[in-house]
Every structure is written in C-alpha cells, then in structure tokens.
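For reference, the structure discussed in these notes is given below.
Note that one protein chain is taken out, while the other chains of the complex remain in position.
Let's look at chain A:
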Amino acid sequence: MTRTPSTASPPVAAGAAGTAAEKHGTAGRRSRHRAPGGASWHDRPLRRVTPWLFLLAPLALLVTFTYVPVGNMIFYSFTDWDGVSPDRNFVGGDNYTELFTRPELFKVFAVSLYYLTASVVQITVALYFATVLSFDLRFRNLFKGILFFPYLINGVAIGFVFLYFFQDGGTLDSVLSWFGADGDHAWLGSPESANTSLAGVSVWRFTGLNFVLFLGAIQSIPGELYEAAQLDGASRWQQFRHIIAPGIRPVLSLSVILAISGSLSVFEIPYIMTGGATETSTFVIQTVKFAFQFNKTGLASACAVVLLALILLITWIQRRIVPDERVDLV
C-alpha cells in the first residue's frame, strides 16, 4: 500500500554492486588471457618495470607508515624504552605481565562494555529507522538527512556540545524538568553515569553511519520481493523478518564487527569531554597517556599490541562466520 519502489539512489549503488559481484570472481583469470593481442609490447623489459613505477610511492608509504610501525611496536613492547633515551633494555614479557596482572590497568576494558551496550542500541535504532525510511513517507529525505548528519560533525565540536548538554542545570536537566524530574544531576560526576552519558554520545554520533549502510543494503533488495509478499498478505513485521533481515545480513554482521572493534578503541569523545577522569578512561586513552605523558613507550606498545591482536582476532572470527561476500554487497 505505502511502498514505492525506492529509486533515490539505486542506479549507482545497485549498478556498482552488480558489476562488482560479477567481476569479483573472474578478474584474476581474465587478466591472464589478455596477452595474445599485445605480444609485441608485452615482452619489452620496460613493461615489467611499469607497474612498479606506479606502485613505488604507494608501497613506500604503506611500508613506512603501516608495516614499519607495526614491526617496531612489537619490538618496543618487549623493552622498557621511554621513547626518548638512546638505551632500551630487553625485558621479555614484563610489559605484558604488568598489563594483565595490575587490575587497575586492565579495568579499562570494563569501560568498553558501556560502549558495547551502546552499539547494540545504536544498531537496533539504525535498523529500525532504515527499515521505516526505506518505505515511502512524507519528509523522507529530511528525516534521512537529520539522522545521518551527526556522523559528519567534528568530534571536538560534538564533545563540547555534549559537555554543555550534560552540565549541571544544562540542556538535559532543563528538558527533564519539563517532565517533572528534578533537574540536578552531575551527569559526568560519577563513574557510572559518566560512562553511560559518554556511551550515549557515541550512539548519537554513530547511529547515522549504520543507518545509511542499512538503508543502502535495503534498497538493493529487489522491489518485486515486497510486492509479492504484500500480495501474499505479509505484514510489515513479516516482510522485515523474511525479506529485509536476510537481505542485509552481511552488512549487519559487518556492523557488529565494527561495533566491537570500535568499542575497544574508543578515544575521542571521552578524551575531549572528561580527559579520562571519573573512571571513563578507555584503553586507547590509557595507551596514549602511557606513551606521551608517562614516557612508557614499552608498556604503551604492549597495550597497542594487545589491542591489535584483539581486533585481528575479531576480524578473523567475522571472516569465518560471514565469508567474503560482504565486500561487494553495498
């Protein structure tokens, strides 16, 4: 009844998805079959050097700013280096032992749980609005724009906006007082409410991204499916359950992985808003403090290695659960 075939963006998105999916499997083989026609230039030695000329700068940057740091980081994590002095001593696994045995260092992972919970809320909310807005509604584009916009805003600006929002007698308190709740909370004052507030900000900020990803995926589901379902008398919920949910599964699982690794590496908002005070310090804030305030480069590197290992592990699990198809879907 209310659904129009959504033509807002599909031409590009759907087209790209289709061709990409086809090419994905055959690209490797095709390029090998190309040779016969161009045999004359194919044999020249210049030809063999050409790709490397194009790859020189990218590879140099890649190695210098990704692989060398990763290698060094693993090396530093076994030393007691302070980041400045010329001598560093090999200390074996001491940094790791310290990291895992001093409970106050490991406690920061508990903070991640707040953000993990927030991601669940975020994904649910995004999924709801993406479903709702993929059907025809008045002011659809306006709502789309409003929901997505926070994702584009500068993180520092968001930090200040919400610092003001959560102030004593600030926006939140004023709004709550309209509903009769007494307007005096130190939202950022106790560890629990501070972390909840910060996690709330992250929901506010990132829901838009999930929303747009889901929206794109839903729109790439062929419209006839809904029409058929409607003729069969399927309700909205049934349509969601049997058409939309399976159709966007790959994007959904990607979002879950991004949410988990994102929750482990939260930095910006808590650093800007509380500086990690009142037990809102996250793993990355702690790492940055070790490295650049306390000059414990060795320990900071061990932190970073642990985080990297965790994220690689999560990605690996995700690849096992949802094989490669995810890359070409949206």
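In the analysis below, a contact is a pair of C-beta atoms (placed from the backbone, for glycine too) under 8 Å apart; a residue touches a chain by one contact, two chains touch by 3 or more; residues count from 1.
One rule holds for everything that comes next: contacts and distances are computed from a predicted model.
Chemist: Of the options "Transketolase", "Sugar transport system permease protein", "Pyruvate dehydrogenase E1 component alpha subunit" or "Chemotaxis protein CheW", which is the UniProt protein name for the chain that has been left out of view?
Modeler: The record names the chain that does not appear here as "Sugar transport system permease protein".
Chemist: Considering the whole complex, which of A:Phe90, A:Phe149 or A:Phe294 touches the chain not shown?
Modeler: Reading the full complex, the residue touching the unseen chain is A:Phe149.
Chemist: Could you pull out which residues of chain A are in touch with the chain that's been left out?
Modeler: Given the touch definition above, chain A has residues 1-4, 9, 12-13, 16, 19-20, 23, 27, 30-32, 34, 37-38, 41, 48, 50-55, 57-59, 61-70, 72-73, 76, 83, 125, 128-129, 132-133, 137-138, 141, 143-157, 160-162, 164-165, 167, 169-171, 174-175, 177, 204, 209, 212-213, 215-216, 227, 236, 251, 254, 261, 265, 267-268, 272, 284, 287-288, 291-292, 297, 300-301, 304-305, 307-308, 311-312, 315, 326-327, 329-330 touching the missing chain.
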